[in-house]
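Let me begin by presenting the structure, written as structure tokens, before commenting on it.
Heads up, one of the protein chains got dropped from this complex, but the rest are sitting where they should.
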Amino acid sequence: MTKVGIIGGTGYAGGELARILSVHPDVEIAAMTSRQNAGKKVQESHSYLKGYVDLEFISNISEAPDLDLVFVATPHGVAMKEVPALLERGIKAIDLSGDYRLHDVATYQKWYGHEHTDVENLQKAVYGLPEFFRGEIKGADLVANPGCYATSIILACGPILKSGLAGDDVIVDAKSGTSGAGMVPTERTHHSTCGESVIPYSIGKHRHTPEIEMAVDRFAGSHSKVTFVPNLVPIVRGIISSCYFGLEKDVSQEEIDSIYEKQYGNETFVHYVPDPSIRAVVASNHAQVSSRVLGSKAVAFGVVDNLVKGASGQAVQCMNLMLGLDEKAGLDFPGLGV
Amino acid sequence: MTKVGIIGGTGYAGGELARILSVHPDVEIAAMTSRQNAGKKVQESHSYLKGYVDLEFISNISEAPDLDLVFVATPHGVAMKEVPALLERGIKAIDLSGDYRLHDVATYQKWYGHEHTDVENLQKAVYGLPEFFRGEIKGADLVANPGCYATSIILACGPILKSGLAGDDVIVDAKSGTSGAGMVPTERTHHSTCGESVIPYSIGKHRHTPEIEMAVDRFAGSHSKVTFVPNLVPIVRGIISSCYFGLEKDVSQEEIDSIYEKQYGNETFVHYVPDPSIRAVVASNHAQVSSRVLGSKAVAFGVVDNLVKGASGQAVQCMNLMLGLDEKAGLDFPGLGV
Amino acid sequence: MTKVGIIGGTGYAGGELARILSVHPDVEIAAMTSRQNAGKKVQESHSYLKGYVDLEFISNISEAPDLDLVFVATPHGVAMKEVPALLERGIKAIDLSGDYRLHDVATYQKWYGHEHTDVENLQKAVYGLPEFFRGEIKGADLVANPGCYATSIILACGPILKSGLAGDDVIVDAKSGTSGAGMVPTERTHHSTCGESVIPYSIGKHRHTPEIEMAVDRFAGSHSKVTFVPNLVPIVRGIISSCYFGLEKDVSQEEIDSIYEKQYGNETFVHYVPDPSIRAVVASNHAQVSSRVLGSKAVAFGVVDNLVKGASGQAVQCMNLMLGLDEKAGLDFPGLGV
Partner (left out) sequence: MTKVGIIGGTGYAGGELARILSVHPDVEIAAMTSRQNAGKKVQESHSYLKGYVDLEFISNISEAPDLDLVFVATPHGVAMKEVPALLERGIKAIDLSGDYRLHDVATYQKWYGHEHTDVENLQKAVYGLPEFFRGEIKGADLVANPGCYATSIILACGPILKSGLAGDDVIVDAKSGTSGAGMVPTERTHHSTCGESVIPYSIGKHRHTPEIEMAVDRFAGSHSKVTFVPNLVPIVRGIISSCYFGLEKDVSQEEIDSIYEKQYGNETFVHYVPDPSIRAVVASNHAQVSSRVLGSKAVAFGVVDNLVKGASGQAVQCMNLMLGLDEKAGLDFPGLGV
């Protein structure tokens, strides 16, 4: 059985990886690291894994022998220090942070505010959105897993931008549940602050912006300009991104529908639907996409569970591809619905 | 003391009117009607009014003598049957529904799907947004109180559209708490449906669209085109409307700020702020407006409590103007903050 | 492959059954009924089942041939009309409503307010709580699946009552998410009513009371008296029941712990933990139980996802036992955690 490791096992993405991988038919979780919980049993911090993960956190992934693939689920800036050693040991890596998503070093430094220390691997990293870059992922040693907002937005925007029917000037108003902000308590995610509010933040400054532009450009073969305003909404899991376009000419709803159906009709995890629903995808790797013509404009919605298709589920989907497994392995079950 | 009546006292807007008016220094609630609760004490359906409203619901406003002004807080289509009789009796009226908001009969019929039966008064009704139409409201016998979405959007869009700096093609992505949908349980407002979701609805078809276009046009003196997508969010009170514009030329943040400051600097209830907050206005008649330049685009946010500045509070503000009272009377207290 | 049917496929329990069974390794969903949606595709009402259930709702289960087992997921009073025909056709049945839970006809009539029309099968039905009545379920043709509150409470109370350490006078203060109330919108589950509130209801009158007393009595061999106050809390999924006992004598925390550990140490789905967490079990068939000595009193907490271990998951667990399958089949994955 394939042995995988998780760097950053205490956080939400790391816990979610363990939740999914613990019942994956083809891999075994061989190691989970945690700086703060090293030496403790995983189920002490994650009681939901009782009966599923019987490991102690280790402090450094180098302590674990014989790994085939490692997920790096740490804050930005950490992966670039871990990945070179992994690749040297011949271990494939999937980074869930933003460290390897932007191929252009200057763009990275502009948006993340510090230098990139692993430029060599940055160039080689493959952007891990299987529905658009499946072939590249299959052969990759290093995959940069997309951000949660970026996943929902690219899935919604890609087809229509590629079609040329819409202008490349996109306005994105995205709404995310609080788990997207991670496990560290902050003023904004304090329940009394956000529990009965909708809070726009990082307006025009969110780091997913260049990632979205880059991915859409590569996919659509054009240069798009994204105005991105994320909002924190008082739900735990889920993102809905509303993407607004100008239409280049008169377009019917049927034309739009057929573009999306063609793109996603054969996909297991992405569904084009009339009424997008966060609850339909929560707790699953599924995404829902929807689009409506509104006169000379169109809106497209992209919906994912930010911790699954927006993070750990998508990383497992990439892992499956990288290891030559069934792409759906360990992920083939529906969302909650209610 | 001035005597006022409320038609539709069981619903949220009617209850909220009673809550505000019961401690208003210059008026007395003389009558509240309710078809379903006629004969019952008001505090039986509204226990929060115990000690403040000592009335029984009556079935018809015609039973109440000597009224100076009546609020009509009923579903669309009812006010046009009640208002003519009120005006004939010499009673001023404020309609909180959509019956008298659109001056154009054809537009009304297109969006509401039925004929208007009181065309005469439709022409005379004044749109009750005091910050923009204060003078007209003062002299009016019939005021059409703005919709909750419309209030938040017009306050956000008005100044920048009037300035000519922004194009008149506006995209509005609005988020509303569930009390905006009224007191009748529906599938969408069922907690299990909406409690952990964000639900776009009436996409491109919401009845506030023509109201917003009309009000903005009158105020800004231009013809604007509004693409309006409302979303239901799992909070009880509050709306935040995010309005996106293209900028006609290079505009600095300072220019934008100064336009809004000039518009709202002397207003009691509308505040231009750097970080708009729903909680800052909840339970009060205050609104917060904010705007950001984002390259060649700008976003403006409008935030209100949908039941106060978005409905009953604004109606009381209009009443104060119509009756020659202090515009702030009964409304001069801050929002909750937390 | 074993063929199963679901009567009442539109509701929450029916949809949840389909969600679980659609990826069950040993059974196939052969039919789902719905009065209101007969003839429509299941995925039209349940978009989360797209790709997993490719069926049309039928109007009557009698239309479906060759079924081995049928789940009845309808409101109270319906199952007693469906079950006799199923059993006659040699089809095993699991009823998720309250129709077959109380063996005593008089008690049924007192709490449900109408006559029971299938007294014969009522006597034979087995109460489907596998952790306590596993042996009986294995041989049963008709299982009465426990209520969601009852499941959480019996799991929490059973061991300590059986031990004789606690008095048999139990006070239960339970908190349930809104999905426990089903899919039909009501005033209480209207988001504006319950979204920022905690609402005690059916105080001393909830129909799970006799069910709890009966099950505990059979398990613990004593006569217990349950004071049961349920509360609606603004979460979608999850129940936590807090059960208070008087202790008969000085008892240490270690003694209590050992009683629960002994009871649940070998169970797959019930975990005795120090800090019970709804999120740890949500979306899974797991339950968490916890207990604390508080001087001369003790409190025990029982936590389940009301739609899984509190309804459809437990029904599948019973099905596995009835069909001689692995008890864990289709249910062996952890809760969400976050």
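Note that the chains are named A, B and C in the order they appear, and that numbering of residues resets to 1 at the start of each chain.
We take it that a contact is a pair of C-beta atoms (placed from the backbone, for glycine too) under 8 Å apart; a residue touches a chain by one contact, two chains touch by 3 or more.
The structure presented is a predicted model; accordingly, all values stated were derived computationally and were not measured.
Student: Could you tell me which displayed chains border the chain that was left out of the figure?
Tutor: A, B, C
Student: Using the document's definition of touch, tell me which of A:135, A:185, A:274 or A:295 contacts the absent chain.
Tutor: Checking the options A:135, A:185, A:274 or A:295, the one contacting the hidden chain is A:185.
Student: Hey, which of C:62, C:123, C:197 or C:222 is the one touching the hidden chain?
Tutor: Per the contact definition at the top, the residue touching the missing chain is C:197.
Student: Since one chain has been left out of the picture, which residues of chain A touch it in the full complex?
Tutor: On the chain A side, contact with the omitted chain comes from 12, 177-179, 181, 183, 185-187, 189-192, 194-196, 234-236.
Student: Take the complete complex as the reference. Which residues in chain B touch the chain that isn't displayed?
Tutor: 12, 15-16, 19, 22-23, 46-52, 179, 183, 196, 236-237, 268, 271, 273, 275, 277, 279-281, 283-284, 286, 288, 307, 332-338
Student: So which bits of chain C touch the chain we can't see?
Tutor: The list for chain C reads 171, 173, 175, 177, 192-193, 196-200, 203-204, 225, 227, 229, 231, 233-238, 240, 242, 244, 276-279, 282, 292, 294-295, 297, 299, 301, 338.
Operating definition for what follows: only the chains that are shown with their structure count from here on.
Student: Averaging each chain's C-alpha atoms to get its centre, pick out the one most distant from chain C.
Tutor: Between chain C and every other chain, the largest centroid distance is to B.
Student: Measuring from the mean of all protein Cα atoms shown, which chain centre lies nearest?
Tutor: A
Student: Give, as an integer number of Å, the spacing between the C-alpha centres of chain C and chain B.
Tutor: From the centre of chain B to the centre of chain C is 45 Å.
Student: What whole-number Å value describes the gap between the mean CA coordinates of chain A and chain B?
Tutor: From the centre of chain A to the centre of chain B is 40 Å.
Student: Mind pulling the residue numbers of chain A that touch at least two other chains?
Tutor: If we look for residues of chain A contacting two or more partner chains, we find 196, 236-237, 277, 279, 338.
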